[in-house]
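Note that this complex is displayed minus one protein chain, with the remaining chains in position.
== subunit A ==
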C-alpha cells in the first residue's frame, strides 16, 4: 500500500524551505530597522537586521518571557545554574546577571548559585583537544571575575552523595580521590552501545544535578538547553520509546525527580544563531567547543537524530521550531501532586514512576505485547501455528501485561545491555 501522499501536502504546514536569506551574512553594517542607528547590524532569519542594542533587548526579552510566562519560578527562589563552559551556558549566565541587575525594570528576583559540571574526561572524545588545566582555569577565571556569585564544581563521574567543591578550593577538587571516578569511567566505557551510554549519562546527569541542588539548598536548576537540543531530545525520546514522558523533555519544567527538585530550561527558545550573535554582541566566549566532525555521531539514536535535525534545518528553516511547537502541545503529568502522595499504599497504577528515569509508567500497550508475543512465538516456532486456540494465545500473551518491576519500557530496553547493570545502584 503506497503511503506516500496519504498525508496532505507539506505546503499545508509550517515547513519553510530555506530561502536566499537563510544563507545571508548574519553580521552587516547599516541602519537599524528599529531605531535607525547606524553601525554593526545583527541579522537573524525571519527578522530584520537590527543594531546590537535592539538585538540584545530582543534575546533578553525572549529569556525573560520564557521564565516569566511559565510562572514556575517564585520570588526569591534559590536557583542552581549549570555551567559547563559551552556557549549556551555562557549566554545563560550572562542573561541571568543582566536580568538581576538593578537597572533592569524587569528584574529577576531570585538568588542563584553556579555549579560547574566537569565532564571533560567522560566526554573528551567529543571535545577539541583543549588542555584540561586550561579548561578548568578558564572556567575558574570566568567565575571568580564575579565575586558576588557563589560557584561550585563537581565531576560528572562523581557520586551524587559527594558534596560539590567551592571553586575557590579548586586545589582540593584537583586533589580528590579518583578511584571511584576511574572505576565509573571503566564501567561507562564498557557499556556496549553508544545509544545506551548516552541515555544512561543523560539520566545520571539529571540525578546528579538534583542531588547537587539539594546539597546547596536550591529547589530549582537552570540548565543551558536551547531549541535545537530540545528538538533532538524530543525526537530521540520518541525513538527510544519514551512517548509517555516526552512532554517533560520539551517543556520548561521537568519535575519528575524524586527529591522534588525542578529542572528548568530558561533559554529553551533561543537558537544557535542567537547564541552565537549574543556571544559576539557581549564579547563573550565559550570555554569549550564541540567538535562536530567527531566520530560516534552516527552510531547512536541520539547522534543520528541530532545530525538529521541539523541537516533538515539547513534546507527547511522551520524544522526546529515546528518540532518544538509539536512538543509544546503534548500533555505531561504534574509530578508535584504525585510527590506529595507520601502514602505509597494508596498510590494508584497511574502514579507509579520508573525506578530508573522517574517517568510515570505507561499503561497497557498492545505494541509491547506484540513484541513480547513475537519473542514467544519465535521460541515456539512451528508449534505456535495451528494448534493454539484463540483463548490459548490470549492466555499465553497475557503475561506481557503483567508488570514485573517498576521500570519503564525504554529503561528495560536499556537494561538489555547487561554492562549497564553495575550502574543501576548509582541511579
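As a convention for this text, a residue touches a chain if its C-beta (ideal position, glycine included) is under 8 Å from a C-beta of that chain, and two chains touch if they have at least 3 such contacts; residues count from 1.
Definition applied: contacts and distances are computed from a predicted model.
Colleague: Since a chain is absent, check the UniProt entry for it and pick the matching name: "Glycosyltransferase family 1 protein", "39S ribosomal protein L13, mitochondrial", "Cytoplasmic tRNA 2-thiolation protein 1" or "Protein transport protein Sec24-like At3g07100".
Modeller: The record for the missing subunit names the protein "Cytoplasmic tRNA 2-thiolation protein 1".
Colleague: From the list A:167, A:226, A:240 or A:277, which touches the chain that is not on show?
Modeller: Answering carefully, the residue with contact to the hidden chain is A:240.
Colleague: List every residue of subunit A that touches the chain not included in the displayed model.
Modeller: So the residues of subunit A touching the missing chain come out as 1-15, 193, 195, 234-235, 237-244, 246, 298-301, 304-305, 308, 312, 319, 322-323, 325-326, 329-331, 362, 365-371, 373-375, 377-386, 388, 390, 393-394, 397, 409-410, 413.
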